[in-house]
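The other protein chains are all here in position, but one chain of the complex has been omitted.
Note that the chains are named A, B and C in the order they appear, and that numbering of residues resets to 1 at the start of each chain.
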Amino acid sequence: MKVGIIGANGYSGVELIRLLKQHPNVDIEMLISHSTSGKNVKELYPHLSEVCEKTLESIDVQDVSDRVDLLFFATPSGVSQGLVPKFINKGVPCIDLSGDFRLKDPDAYTKWYQKQGADRSDLEQAVYGLAEINHKEIKEAKLIANPGCYPTASLLGILPAIKMGITQPDTLIIDGKSGISGAGRGVSIGSHFCEVNENIKAYKLGSHQHIPEIEQTIQDNAGIDTNISFSPHLVPMTRGIMCTIYADLKQQLSTEEIVGYYKDFYHKSHFVRVREPGVWPATKEVYGSNYCDIGLIADSRTNRLTVVSVIDNVVKGASGQAVQNMNLLNGWDEWTGLNLTPVYP
Amino acid sequence: MKVGIIGANGYSGVELIRLLKQHPNVDIEMLISHSTSGKNVKELYPHLSEVCEKTLESIDVQDVSDRVDLLFFATPSGVSQGLVPKFINKGVPCIDLSGDFRLKDPDAYTKWYQKQGADRSDLEQAVYGLAEINHKEIKEAKLIANPGCYPTASLLGILPAIKMGITQPDTLIIDGKSGISGAGRGVSIGSHFCEVNENIKAYKLGSHQHIPEIEQTIQDNAGIDTNISFSPHLVPMTRGIMCTIYADLKQQLSTEEIVGYYKDFYHKSHFVRVREPGVWPATKEVYGSNYCDIGLIADSRTNRLTVVSVIDNVVKGASGQAVQNMNLLNGWDEWTGLNLTPVYP
Amino acid sequence: MKVGIIGANGYSGVELIRLLKQHPNVDIEMLISHSTSGKNVKELYPHLSEVCEKTLESIDVQDVSDRVDLLFFATPSGVSQGLVPKFINKGVPCIDLSGDFRLKDPDAYTKWYQKQGADRSDLEQAVYGLAEINHKEIKEAKLIANPGCYPTASLLGILPAIKMGITQPDTLIIDGKSGISGAGRGVSIGSHFCEVNENIKAYKLGSHQHIPEIEQTIQDNAGIDTNISFSPHLVPMTRGIMCTIYADLKQQLSTEEIVGYYKDFYHKSHFVRVREPGVWPATKEVYGSNYCDIGLIADSRTNRLTVVSVIDNVVKGASGQAVQNMNLLNGWDEWTGLNLTPVYP
Partner (left out) sequence: MKVGIIGANGYSGVELIRLLKQHPNVDIEMLISHSTSGKNVKELYPHLSEVCEKTLESIDVQDVSDRVDLLFFATPSGVSQGLVPKFINKGVPCIDLSGDFRLKDPDAYTKWYQKQGADRSDLEQAVYGLAEINHKEIKEAKLIANPGCYPTASLLGILPAIKMGITQPDTLIIDGKSGISGAGRGVSIGSHFCEVNENIKAYKLGSHQHIPEIEQTIQDNAGIDTNISFSPHLVPMTRGIMCTIYADLKQQLSTEEIVGYYKDFYHKSHFVRVREPGVWPATKEVYGSNYCDIGLIADSRTNRLTVVSVIDNVVKGASGQAVQNMNLLNGWDEWTGLNLTPVYP
């Protein structure tokens, strides 16, 4: 199967290259980049020398449609909404790593992304690609809206409890901590080494665009209309997201009981690993892999559940989950080409 | 005035040396260390060459009492409780950076520290040295229990709101993020560079010994008996603590109103800087200084207050606040010798 | 084929697990560790949960010989010299990642390692496993002395020039810069995060045990008896080694000419990538992979050659090269199971 990557010059794009190069069922046919077309990808990323030395191409819908069987969009928000429908119309399934097709309500998109959203009819075709939760719908999809990094860690961490009905609505608080790669390769003072190193920064508290994505998915899966608190922070590392999630419990439950329920819930999920009570996951334990590791405690002093969920934001939070979705879409085992042991240390 | 430092070979100890060397009113008379006595401190810390080349001494209560006018304890928990009373009896005021005299209830100490606590009569003499809150009591104290790093950031961040009575009891959640120096210089796998770098770890959720310290201080200052959730995390940096604090609001209030109240509250506090609405503090902005910087938002969607509070854990969270307490104790301006501009970048 | 790892609880050991898990031709039969036997490896390394959950075993020569077809030693220096001969005698080929069998002269070992060396007869059996240089000998070996991390980067960087005869003997200077993982997982003040972070340290200048290994290999390959200067430094990162190598040129040569020669020299070497003139490699460009990337300049002002050579010290500098040697030993393509794209960013 031949695939193309639009936005191949960004961090999600090169991570797709890394993952797809070791995938047994696909060949990378095209690397596409508006801003750097004509350059060889190894000029931008010398680590790809002798691994992938393709020239970045500009986009031509007909040409791309003729050459590829599936297309990944690793583009900034606002780009894919105009292009994806053209490829869908030509029968090319698309997996969009941006936020353009995640929110079902274009007005919500406009509110949180501060730009015009996709057409409502296009949005209706999109399946939210949270692989562990929506695998059935993903298998039938033509257009997959690959989840955001924070939503992936947050939702895998808290959806089991919410679906079980053990938590109080409107008490959900997510404290997110992310490495810097989540902001992409674009240059700014905010990503300057000297501003990030030896530093923790809070940003976009209460206004981050991943808030409606999390709330919508809770609504879709548990029928609960809720307003969450979400506080993202940047920590001085390249890869990794940890979400520490708080929710009041409706009734007294032990940590052991809830861990047991989580293990059942993820029994068939290859990429979710639930820690034993008292053991907390760390982001480095999933570095470079598609795992989501989860630890939790039900604190009897406060009757509150705290869940800690970690992913590699570039893999499970972006390109890895996109490959997992491609696998589901094609009826392959979801771990095909994704059996990556975390790189440790 | 002559001062001594017990536990001078740890990180809090050497930070006391840095701060006291530039203090106009004191001389360091003695550096005391049980485990490294006989060595010159510059052998352990070459950065002190030509700055402070004292030999570390072992402890002799009479000798120390004769030579110093004030004593800092920068020792691990469990050490100062047996020594401090002897020095107090000889008229030497003590500032204890460990947790030994912070909790008024020795049973609580035993529960959270898993060791025997100080005598109740000694605990009664201790004043909790949260300088911005307890300055009056500190001025009269003989024994100051210098606050923990997390409690300093947390309490300075949330006490104004609690004292104002605008938050719901029992909704307080503190998500703490700390650099590694907070764990001291002792070696362990947990502080190994390769285990910490490119990593975030959660630890001691619901069981950290700073929980009762925070709860007790809330009780002392607002008369509220509360159970808090506190989740500490280690982030890959040397210095700095950020506490992100969540509490439900009793009534609808704007961010501007609450920022205004905080500014009033800290009007006379030299070391607390309250950010304007929409501006979030970062730990690097207080690096090497005694500042505590605070930003906050009252989110109308959730009717929840979120406060972000940052300190340098080694300065305001330990040695800097100890010097501030020494200043108060002696009737000096609290910023004497502490007017340190943060080191940036 | 079934393999075992002795010293499986160290960083080289767990990296062998990562690499061997994705190797198509081998199964990990045994993980052996003296100090942590009886524990499951996932207790020590939670990132291996559901990847490799073997229990660490203690060593029993007969049992190991019965169960494995090949044995890796990822042990500290001084350990393998007593064990390897027993396994060789039982027909089990051994690949030793420690320094015990690298130096042909046991007196040199004693001098540089400050401990007793292996028997001269055992040393004679050992083949130095610098795969790109000694592949023929490796294919016939029973005992492979896997090269040190600094020697791998240094020798791959400078041997082409030395063998070409273009450099002056006795002008060779190697300035090494290494991440911290090279020192292993053992705890010490020197590997404490707060001592390493935001810091560069020089250490063991002129006395590092890799000096005689480099000199011996130059002697073996070019017949030149030389004394090199080697200055190792620790830089604040987990993985990666860069060696900057200086040597006076005998005659005026252009950068282009020498780059051309290097490209010829490594024409058939899958894992060495030579950069174009003016392009310098960076350690991150080989992160997690078995590549050695090389850039160089012939400076006409000084008539001096400077070569920059980078590897991932845990892969090409240890476990990756060990797997490469296993491949050669078994007649497989040297890249079998080792086609790892560097993890970037």
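What we mean here is this: a contact is a pair of C-beta atoms (placed from the backbone, for glycine too) under 8 Å apart; a residue touches a chain by one contact, two chains touch by 3 or more.
All figures in this text were calculated on a predicted structure; none of them were measured in a lab.
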item	value
Of C:His47, C:Arg102, C:Arg185 or C:Lys284, the residue in touch with the unshown chain	C:Lys284
From C:Asp27, C:Asp225, C:Glu276 or C:Asp299, residue that would touch the chain that is not displayed	C:Asp299
Option touching the unshown chain, where C:Met237, C:Val315 or C:Leu328 are the choices	C:Met237
Which of B:Leu48, B:Ile214 or B:Leu296 contacts the chain that the document leaves out	B:Leu48
Sole contact to the chain not displayed, among A:Ile180, A:Leu205 or A:Ile218	A:Ile180
Positions on subunit A where the hidden chain makes contact	11, 180-181, 185, 187-189, 191-194, 196-198, 236-238
Subunit C residues that touch the omitted chain in the full complex	170, 173, 175, 177, 179, 194-195, 197-203, 205-206, 227-229, 231, 233, 235-240, 242, 244, 246, 280-284, 287, 295, 297, 299, 301-302, 304, 306, 308, 310, 345
Interface with the undisplayed chain - residues on subunit B	11, 14, 17-18, 21-22, 45-52, 181, 185, 197-198, 238-239, 273, 275, 279, 281-282, 284-289, 293, 314, 339, 341-345
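Here, only the chains that are shown with their structure count from here on.
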item	value
Interface residue identity across copies subunit A, subunit C - same or different by half	same
Cα-superposition angle relating the copies subunit B and subunit A, to nearest 5°	180
Averaged-CA centre spacing for the pair subunit B and subunit A, given as whole angstrom	38
Per-residue overlap in subunit A, given as positions that touch at least 2 other chains	197-198, 238-239, 281-282, 284, 287, 345
